[in-house]
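Here the complex is missing one protein chain, while the rest keep their positions.
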Amino acid sequence: MTPSWIALIVLAIAAAGFVLARSRALRAAAREGRRLHSLPGYYGWTAALYAALPALLLLAIWLVAQPAVTRMMVWPVLEAEASANAVPSLMMADVQRLAAGLDAAVETGRLSREAARDLPAGEMRAAMAAQGVALGSEVTSATRDAALRWRRLAGVGHLARTIAVIGLALAGAAWGVSRAAPDFRARNAVERAMRGTLISAALIAILTTVGIVLALIFNTIEFFRLYPASEFFFGTTWSPSFGGGSELGILPLLWGTLYISLIALLVAVPIGLFAAIYLAEYAHRNVRSWAKPMLEMLAGIPTIVYGLFALLTVGPLLVEAFGRGGYLGLGWMQGGTAVMTAGLVMGIMLVPFVSSLSDDIINAVPQSLRDGSLGLGATRSETIRQVVLPAALPGIVGAILLAASRAIGETMIVVLGAGAAARLSMNPFDAMTTVTAKIVSQLTGDADFSSPEALVAFALGMTLFVITLALNVVALWIVRRYREQYE
Amino acid sequence: QGRDNVQVAGSSTVLPYASIVAEAFGENFDFPTPVVESGGSSAGLARFCEGVGENTIDIANASRAIREGEVETCAANGVNEIIEVRIGYDGIVFASDIDGETFAFTPADWYQALAAEIPQDGAMVANPNGSWAEVNADLPDQEILAFIPGTKHGTREVFEEKVLLAGCEESGAYEQILEINGGDEDAAEAACMETRTDGVSVDIDGDYTETLARIEANPQGIGVFGLSFYENNTDSLQVATMSGVEPSTETIASGEYPVSRPLYFYVKKAHLGVIPGLQEFVEFFVADEIAGPDGPLSAYGLVADPELAATQETVANGTTMDAM
Amino acid sequence: MTDIPQTGPLPDGQTGPRPGSLLVTDDRTKRRNRAEARFKAYGIAALAIGMAFLAALLWAILSNGLTAFTQTYVQLDVPLLEEKLDKDGDRDPAKLAKVSTFGYAPLIEQALVEQVEATGVETELAPKALSKVLSGSAAAQLRDRVLANPELIGQTVSVELLASSRVDGYLKGRVSRASLARDKNLDAEHLDLIDAWREAGIVEKRFNWSFITGADASDSRPEQAGIGVAMLGSLFMMLVVLVLSLPIGVAASIYLEEFAPKNRFTDLIEVNISNLAAVPSIVFGILGLAVFIQFMHLPQSAPLVGGLVLTLMTLPTIIISTRASLKAVPPSIRDAALGVGASKMQAVMHHVLPLAMPGILTGTILGLAQALGETAPLLLIGMVGYIATNYPEGVAEGFLSPNSAMPAQIYEWAKRADPAFYERAWGGIIVLLVFLLAMNLIAVLLRRRFERRW
Amino acid sequence: MNDMRTMDNTVLNETKITARDVHVHYGTTHAIKGVDVDIADRTVTAFIGPSGCGKSTFLRCLNRMNDTIPGAVVTGKIKIDEADIYDSRVDPVQLRAKVGMVFQKPNPFPKSIYDNVAYGPKIHGLAKNKAELDEIVEKALRRGAIWDEVKDRLHAPGTGLSGGQQQRLCIARAVATEPEVLLMDEPCSALDPIATAQVEELIDELRQNFSVVIVTHSMQQAARVSQRTAFFHLGNLVEYGETGKIFTNPEDSRTESYISGRIG
Partner (left out) sequence: MNDMRTMDNTVLNETKITARDVHVHYGTTHAIKGVDVDIADRTVTAFIGPSGCGKSTFLRCLNRMNDTIPGAVVTGKIKIDEADIYDSRVDPVQLRAKVGMVFQKPNPFPKSIYDNVAYGPKIHGLAKNKAELDEIVEKALRRGAIWDEVKDRLHAPGTGLSGGQQQRLCIARAVATEPEVLLMDEPCSALDPIATAQVEELIDELRQNFSVVIVTHSMQQAARVSQRTAFFHLGNLVEYGETGKIFTNPEDSRTESYISGRIG
């Protein structure tokens, strides 16, 4: 039986368990004339959970473990033949593909069960090709034997899996139903399970982090093997080149990232925060109900549009003002692409991140606090600045962090608005670029994947990860310090 | 189980050609239209080398030849038999705003305009040139502003070697540099190819549309494009000649026009005859009707490979790289 | 305003009421009111700036993209010559299929020549050059029709064919005689022909449904490209994102905010989550490639994988906003529920969560908007390129078979050489925004329902 | 259970607040139905009446705090010192600085105790420097009869106080801004007798210069602190007069029933 069928059956058992346990609890309560500890549904859920959770967990473990175990048991067949330089994992991969191919062939009726068993090794590659299974090399007799053994073992394993999982589900359901008595704390049991679910959801974040670190770390290490870490961290030049002799200092990129994000936040935070304040505190309900979703559209416009907007509209405008011969006569700006251009446009994109969430949080501050302040003769703005905003601070900081995060992660606006050249400069009207933009470009570029020019993307990602982690720790600390909990 | 479409990944330069072929293939065969992913030559080759089997790609497009290291990675993952197919050449052209001045360049002009430092009176000095006229009196007196491929692009390598380095040698600067640095050839080559960082030479990490947009925003700029891109945008761009030759499929195929690079794709032999339609697709790709000088690829701007017949043979025989 | 009663004399040492009528605003109040007015003006200005930029962006999008929604067609009578299409005359489908699109091209050329004669236009264009007014898809269109109805062979059928992108551009004002001067794809003479045909009603510009429903086309046929398949890809991805990220995000937030003991470990999770928000989206692509494709062997280029990656990417947004709004619910509400014997879980689910709903929905709106517009991670899991060409057959296929997504499609088009793709890219952005609005509509309406003050 | 003192308040002050035909609607609820009342200066006026009769609502009209309730509509004329407070020229901010308020539910800001009290003086610029501010805060807290309890934890959050302490904190906060009229909505509801006595003392002290309106459910308290009493019932002002008179010899039968504990 396929895993999805087993899962379906388990769910059916759980559903049955639900119905049985629920009615059993109700009957018991009626008979004994007692009140149930929990609402009847909770008894049902307990049984359903007892039935489904362990069984599905077992199924999951089985799915992961069975191939590993089978591999171990099949390896001896191959071992004899494995030459000195053969790669076991590759050989196993062929065995597995072959076994899967034979399965498929039998299933589609292309081969009979016996034929599959008796097919000579020499004909197998062709037969598999007909089945649409690619094999890396000709099938040797050892591979064939191994594949056949694999199929036998897998067959046994599948049968055992079906029996074990469904058996466990039945046992769980029975146990759940048997416990459905009035004094059983069904709600607590269900809530424990819910809590488990909540925790697992929170753990996904951790798993994602672990995943990201794992996905980056090996290539990062590989990079540092090829390129000295000190030059990467402290180098002030970024100029990769295909011919070798690249200089891959991260400092100009970090500087660009900070600079552009800073300008973006300088635009987004005041605009977003004031917009949020206006919407939550001053605007008429109707204005608010359409203005807020409109602002949110800013977050939905693809960044490529912002990029083009920066390149074609904002950049030239800024040059007209700040460029050589501009009407401010400053001559600060060389070309349209500059930190300023990208920062301004990115800031606009980030406005809804600040405004919408802040608006919700400000709106959640209890009216009694506003009343308290207004009643003392404070103006609305004083009330907002001194009472409402401090009370809403954690949420607002969250919103700003979210905006900052997006600023750090943005590529398209940077590439089109700020350019691709890495530079260490104080002038906001110079072209610069960011870590993220370079991660993307090095990763999608033409450099050989085993060269430092491509691997540097991973090191950049890793470094950025660590730096933002540190920034977040600081932010958390600040929020903890200045938080004002109402009531 | 059982993938039924051909999967191709890799170079974004090859993508347009591959997509034209894939579309025609889908129209004329009963196989589904192949999936052609972009993402860059290296990313494509990296995925190509992950192994054999239906959960790996069948073909990697590349705007450069596969490198030794990549072949090794492939081998380590069981991808032993690789067929290399060269589909033609990509011409690299220099173009400027349609309403601006007309340019006739030589590689030396570009070297003089963009080198970070140029030799002068026995020493390296920071490039003093501000306008094209300062570089070469025959060129218009227009500020130098060049949009050149960023360091992620393979085109950059071609640009550096075939334009900057060639220009360096052509103008005699190479000799002078050798003199200055005491005969270190590697250092001299590097110096020839190093571009200035004062904002005159702008790296473009995006694609040709970005370059075009930049020229729109800044009509003084001169951009580096692929021939096919230029040919599709003759209404907004005018092309410059290089050493007196106007770029076209013909001049590039004949080798008159100096700046071009070969385009390839790589096929896993282990997948041929296994993934439905793969064999047919590969053969269709290099057929005369498609990749020949009168085919749709050429019409779109690919410079047909003069040795297409040999390539067709390679494909027909399934000749792998190491067998060559 | 004369007889304002003055407050009585004050005993020594006591601060008295500040004198003055309510109708006269005192200086300090005036100053404070000015500050108030300024503050409010900042709010209005902020909102106005946001709206102005929105208007500018929308204008740019609409003015560039609306033309993508019309398309030029050419009506042509094509003789389906038996000797070309079915030499043996036995209508054997296998043999019919052997005639490739290249075999149909001459028929179309011939039809064009006949049409030129029929309309009485003088032209020096060779038959092959004439066919440049038609899309490259013409032959395929015809072939599909013949293969579907072999009985048509031998007749002359009237077919409606896509005009080439240049001709289409001419009707839309993008292409002019001057701009064709150095274009090897079309000549001014073609335009004369088109003008004549337009008068004859053979060439016509219409609303372009196939842009909304169609599939991607290759670089040489912008006129045939549509965003329909990519839209499906986005739809399936968004389904995955919504179904996973909303519950997981809300569950994680509830745990962290309401249940987790406040200790180092939960601090770690908290910092972790904010940090994930700052991870560049392409890194999620790296992760997705490693985990979902290389480790779990999910298919390449599949919306399911795209959805999973985007889920991981949107989670932090949803979690951060959900937590912020959970925090904002006053503790007295929780107390009230616990006080009547609700469990903590019940208190949260029944009372706190509904009150935090506006923030949760905001997070969802922002997160989904981000997910819907994201390209970079799709690059690594193979959803960018020439992919959205086949409609998925059924729902399971929709999740698993290779597809692209709207932003990836737009990004692809924006890169392509033919300027006709540029208008499609903007048109695609319009479709994307409409999709986004439709998707958010429910969230926005729901949010309005949940909003309340206490 | 009635040890009410009869007060013959001969010296009546001039009128501070005049209300004419005041109606308040909350959406469809008609909460105040045409109330006319004159509140005298330097006097304590008590509002009594059964729960839900509109006392708080009417009180909130007097400093336009009803403006902040969505759906609340106030009609009629209310004048303070002859100035119509609903006139467009009147700045509600100035009005509220002049007419202070203690709310029925204590609502300390989520700030420190010190900042809670210092908030009003700060925004009105009543203190020139920190020392003066400290003084104002201490004085207000003393008047709110809470100084001793909080003097050691002035920088602890005001929300961490007990119910009665919060109430006194809010009283202290209101008096710190020195309003001319102080509206107090059940200021002693959560206070023990001693604290109540202290607050009543404060009210008496305030009466020397200001007018005070107090909502209370305790007849005794009304009798003790007020010179005039208004009895509200179902949104109507049923009877208004000298406290002594109201408690000893009410004119309206409803007043009598309420005072003698028969209607609620």
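As written, the chain order gives the labels A, B, C and D, with residue 1 at the start of each chain.
Here is the rule we use: a residue touches a chain if its C-beta (ideal position, glycine included) is under 8 Å from a C-beta of that chain, and two chains touch if they have at least 3 such contacts.
Owing to the predicted nature of the structure, the values given are computational and were not obtained by experimental measurement.
**Student:** Which visible chains touch the chain that is not shown?
**Tutor:** A, C, D
**Student:** Kindly state which of the options D:Thr15, D:Thr43 or D:Ser56 is in contact with the chain not pictured.
**Tutor:** Of all options in D:Thr15, D:Thr43 or D:Ser56, contact with the hidden chain holds for D:Ser56.
**Student:** With the full complex in mind, choose from D:Val90, D:Leu141 or D:Ala195 the residue touching the hidden chain.
**Tutor:** Answer from the full complex: D:Ala195 touches the omitted chain.
**Student:** In the full complex, which residues of chain D touch the absent chain?
**Tutor:** Residues of chain D in touch with the missing chain: 1, 26, 29, 48-52, 56-57, 104-106, 149, 153, 160-165, 167-168, 185-186, 189-198, 217, 219, 258, 261-264.
**Student:** For chain A, which positions touch the chain that isn't shown here?
**Tutor:** 35-40, 185, 187-188
**Student:** Tell me where the left-out chain touches chain C, residue by residue.
**Tutor:** Within chain C, the residues that touch the unshown chain are 262, 331-344, 346, 350-351, 355, 452, 454.
Here is the rule we go by: only the chains that are shown with their structure count from here on.
**Student:** Could you tell me which chain lies farthest from chain A when each chain's centre is the average position of its Cα atoms?
**Tutor:** D
**Student:** How many angstrom lie between the centres of chain B and chain D, each centre taken as the mean Cα position?
**Tutor:** 83
**Student:** Taking each chain's centre as its mean C-alpha position, how far apart are chain A and chain D in Å?
**Tutor:** 56
**Student:** Measuring from the mean C-alpha position of chain B to the mean C-alpha position of chain C, what distance in angstrom results?
**Tutor:** The mean C-alpha positions of chain B and chain C differ by 31 Å.
**Student:** Provide the list of chain B residues touching at least two other chains, using ranges where the numbers run on.
**Tutor:** Within chain B, the residues that touch at least two other chains are 3, 12, 39, 43.
**Student:** Pull out every residue in chain C that's touching 2 or more other chains.
**Tutor:** 32-33, 36, 379-380, 414, 453
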